[in-house]
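Shown here: the complex without one of its protein chains, the others still in place.
Just so it is clear, A, B and C label the chains in written order, and each chain counts residues from 1 on its own.
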Amino acid sequence: MKKAIQILACEQAIKTMIAPHSRVMVGGFGLRGYPEALVEALVDSGIGELTIISNDLGSPGVGLGKLLTNNQLKGLVGNYYNWNPEVAYAYNEGKITVDLLPQGTFAEGIRAAGAGIPAFYTLAGVGTELAKGKETRKIGERDYVLEYSISGDVALVKAHKADELGNLVYYKTARNFNPLMAMACKHVIAQVDEIVPTGALDPECIVTPHIFVDVLVVNGGKAR
Amino acid sequence: MKKAIQILACEQAIKTMIAPHSRVMVGGFGLRGYPEALVEALVDSGIGELTIISNDLGSPGVGLGKLLTNNQLKGLVGNYYNWNPEVAYAYNEGKITVDLLPQGTFAEGIRAAGAGIPAFYTLAGVGTELAKGKETRKIGERDYVLEYSISGDVALVKAHKADELGNLVYYKTARNFNPLMAMACKHVIAQVDEIVPTGALDPECIVTPHIFVDVLVVNGGKAR
Amino acid sequence: MIQINEETAKERIARRIAAEFDSSENRFVLNLGVGIPTMVADYVKNPNVYIQAENGMLGVGPLAAEGQGDWQLINAGRQIVTQTQGCSFFDSSMSFGMIRGGHVDATVLGAFEVDEQANIANWIIPNGKQLGVGGAMDLVSGANRVIVAIQHQDRKGVSKIKHTCSLPITGFHEADMIVTEYAVFCYENEQLVLKEYAPEVSLDDVRSMTEANFVVSPLVKVMEVSV
Partner (left out) sequence: MIQINEETAKERIARRIAAEFDSSENRFVLNLGVGIPTMVADYVKNPNVYIQAENGMLGVGPLAAEGQGDWQLINAGRQIVTQTQGCSFFDSSMSFGMIRGGHVDATVLGAFEVDEQANIANWIIPNGKQLGVGGAMDLVSGANRVIVAIQHQDRKGVSKIKHTCSLPITGFHEADMIVTEYAVFCYENEQLVLKEYAPEVSLDDVRSMTEANFVVSPLVKVMEVSV
């Protein structure tokens, strides 16, 4: 059950829905397909002790990277921080926790949370350091590792268009984790390029049905 | 690795890809969204000892129901045979095996097979007769049952349009299990209403990428 | 005590359940089972209620007019339905992802039996002529609220609201509300509580037609009925 969709300014959306210690999922992959304006507002808010659940953490001082530079992070759940070496430094110094998962396990874990699957088995990582302390199990001929669903308090997603109800469609490889995260969090703020009238999106092509979305914010959608 | 997409007549497609004892997945829900012409050809082929993996088994003597009337079945994996009481009779008399699963578990098991997830946990059915002999496990506050992926040899799916490469889109609630089954089987035959030039389908809206599809058959797509 | 005929009973149950959602100012996702539950759709007037069909649709509209409609567009009861503005279509794994994932606010389903422990038996009569479970087990465990829509007694006058279900269970401790043509019950603090009863019957009538023990809510009232 969600309230009627709200269209808010970024600052307002962030302040209403995120608090210190929130677990925040953020869509995107390598500085593309992430909600830039929402991330900027999160940085500006100064809200701290956040756990950020995302593919990567942008670059040093860019995008989600600013949250680290700005000391707003308690922990990370994700898979690829090679684009932002500050993550390794902060982790090695014990400043933040990092829960590193294979990218497919990360994606599936988020999907699982949205789809009511608490745990699943996967081949990825069996026998490696990333499976240390995790249960493994032989199913058929091979060994698999048990992985758990990954949920969050708030998802910040980037979509291409929303209709007035809140249905979302995405843009090319800017889709990435966004639709999965929209299902895995209690609250969802979607930054969109454009809001179109209800009925203007093809019902066959809607990727995220509106019932997952709480708040829309509109950006210019310009390339930077 | 699949050969270049083939466009075949139904009879030829069925005879090339299905043999006695095949595990055949068939899309559809309640006589809608199933590949009528392919099912008809499967009935006409007389191939026996089949295991059919499908939501339901049509109605008595209608659609997939004909396979039972025609004694072509060894077993069923599915979830809802109330529309075809002949299934219960055949099962009660020991003529066929029936592996009955909650519909969500059935859908998720098929998706899991396609997505390389050998097993997963779900709430559905915990403590009931359908969970008898299955492992249960407490995760967080609740008990869940372990369910396994469901794969097949050949999927017979109904799509709306294909492009010449074999990419598929579906039609409204005729989508149902079809895209899941197309990923869960070694071979896939898709009955489509129309084949359009490659490039004519919106890349954002393709539901089944062509690499899952072996053979296309074209029907008139008429309402019956 | 007046006997309510079957058609009236079904309509009354459907209307009473629909009224539950009248006041929702929030977007409310509703899944309807086969039978009486499907009829609920006819009486839901609140535009904030979005009906989900587990065969892959959110935003199910009214049934198509007889002989009209799109033959491939059906609900889970195989009825040809219409679509609403802003509806969406998806595959069955997404559909049950919604259901299991807690994104469906209420499900309304029929039952053979329901009992004091909020157990529901609605999927099979062993060795009968039906073999099927459908989405019932996913729905009772996944939906946030489970409303059982049943006639109070079977055709022989036997209560369907039992001390303990005798048929195989669909879901344990999952029912939140029971609506019959004669009464509305909720489960509160692990007790079955009578909240409303029909104008045709007395409290004693309800007691005599109900096998299960129940307590009477201090706020018990007469069911509002239009049929």
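We adopt the following convention: a contact is a pair of C-beta atoms (placed from the backbone, for glycine too) under 8 Å apart; a residue touches a chain by one contact, two chains touch by 3 or more.
Since the structure is predicted, the reported quantities are computational estimates derived from the model, not experimental observations.
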Seminar exercise, completed: Only these shown chains touch the missing one, namely A, B
Problem set entry | Hidden-chain contact residue, picked from the options A:180, A:201 or A:216 | A:180
Problem set entry | Options A:22, A:51, A:122 or A:191, residue touching the unrepresented chain | A:122
Exercise. Which residue numbers on subunit A touch the omitted chain?
Worked result: 29-33, 55-56, 79-83, 85, 87-89, 91-92, 98, 100-105, 107-108, 110-111, 122-130, 170-180, 207, 223
Exercise. Given the full complex, what residues of subunit B touch the hidden partner chain?
Worked result: 1-5, 111, 113-117, 163-165, 167, 183, 198-199, 201, 203-204, 206, 209-212
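Convention: only the chains that are shown with their structure count from here on.
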Exercise. Which chains are joined by the largest number of contacting C-beta pairs?
Worked result: B-C
Seminar exercise, completed: Chain centres from averaged Cα atoms put subunit A and subunit B apart, in whole Å, by 33
Exercise. Roughly how many whole angstrom separate the Cα centroids of subunit B and subunit C?
Worked result: 29
Exercise. Touching two or more other chains, which residues of subunit A qualify?
Worked result: 115-117, 203-204
Problem set entry | Touching two or more other chains - residue numbers and ranges from subunit C | 83, 89-90, 93, 96-97, 99-100, 142
